[in-house]
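A single protein chain has been omitted; all remaining protein chains appear in their positions.
Right, subunit A next:
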Amino acid sequence: MECWGRMLRAFLSGPGRRGATWGSAYSSWQPHRPVPGLLNATELVSHWTAIFEKEGIPEAQESSEYIVAHVLGAKTFQSLRPVLWTQPLTPWQLQCIQELSSCRLQRMPVQYILGEWDFQGLSLKMAPPVFIPRPETEELVEWVLEEVAPRPHAVGAQGGPLILEVGCGSGAISLSLLNQLPQSRVIAVDKGEASICLTRENAQRLRLQDRIWIVPLDVTSEGSWAHLLSWGPMDLVVSNPPYVFHQDMEQLAPEILSYEDPAALDGGEKGMDIITHILALAPRLLKDSGSIFLEVDPRHPELVGGWLQSRPDLSLHLVAVRKDFCGRPRFLHIRRSGPQRGCPVHAWPGPQPARVPG
């Protein structure tokens, strides 16, 4: 990614460096250089907002505010100490803002530009092409916490609950659950190597690595999940699986199409491919009355309900549908009912794995 190269050079070289390596970078953003003179944060935000608007960059003001705030060490512009709004910026700060803004001009998502984003009160590292957590997904975590908190789980040598996350991405869901459920343990799987690495890194940054197992795994791949059984039956399966309808993929914004992994988004023809795989394997991994929590497309509650009815062998039923803060049906709670059919878990051979961090 061209933008990453530029940003890396900016941070390594420091202020004042000129020369051939900067040539191409400079020529593309020289027209946007602010008028020389002492500029403060507020003026810089106005300056870049105007440029973004002119270039058709969505969320012109928000983008500009986040970038300037970030360079000044704050998470949002509003949370900056007011005195900083009117203080002149240093040449180094101006240069950083220039660099980051040029990435925005290439439609890079703000979260990748900043290299971090917040989720459920945690600060997570972000890196393309790993999927950026969406604000709706915070509500998925809230719902899981509500359901789990009142029910004490078997706390023995192992602690609980034991949670499986399918498609962990940056680790947002897993790590926020671990953070708010101090006794919980999580198995986080993803088929993308970049996701595995990023989740590991975020787990270590947040010092949660002792309670999470991060496993490269493609749940759609036949039999690949079988070794998960050796961890024992799980209390919960949580997922924000790729659920975009394939035909809708091309309509996604350039921010998404050009930078995020399409495999994290594309759910196939009716956006159901990964969802149905998760639902098919869940009964074999869950305890009796274990739960599945999913984030889905607003068209899915009906489709999933219908699909579950066509699969009575799974012993799953749709318990509840919950809306997101924009009023769209977004989250499903599905429960497994009754004992497992076929091979019960305790018949599977295999020792409990040693507690290996990460």
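Quick notes
Following the convention adopted for this analysis, a contact is a pair of C-beta atoms (placed from the backbone, for glycine too) under 8 Å apart; a residue touches a chain by one contact, two chains touch by 3 or more; residues count from 1.
In the analysis below, contacts and distances are computed from a predicted model.
One chain of the assembly is not displayed; among "Mitochondrial translation release factor in rescue", "Alpha-1,3-glucosyltransferase", "Peptidase S26 domain-containing protein" or "N-acyl-aromatic-L-amino acid amidohydrolase", its UniProt protein name is "Mitochondrial translation release factor in rescue". When the full complex is taken into account, the listed residue touching the unshown chain is A:I256, out of A:I256, A:L279 or A:I292. From the options A:H32, A:K125, A:H277 or A:R322, the residue with contact to the chain not on display is A:R322.
When the full complex is taken into account, the listed residue touching the unshown chain is A:W143, out of A:F52, A:W143, A:W213 or A:F293. From the set A:R134, A:H246 or A:H277, the residue in touch with the chain omitted from the display is A:R134, counting the whole complex.
Counting the whole complex, the residues of subunit A in touch with the unshown chain are 59, 62-63, 66, 75-79, 109-111, 117-121, 131-132, 134-136, 138-139, 142-143, 145-146, 149, 240, 242-244, 248, 251-253, 255-256, 260, 264-265, 295, 297-298, 322-328, 330.
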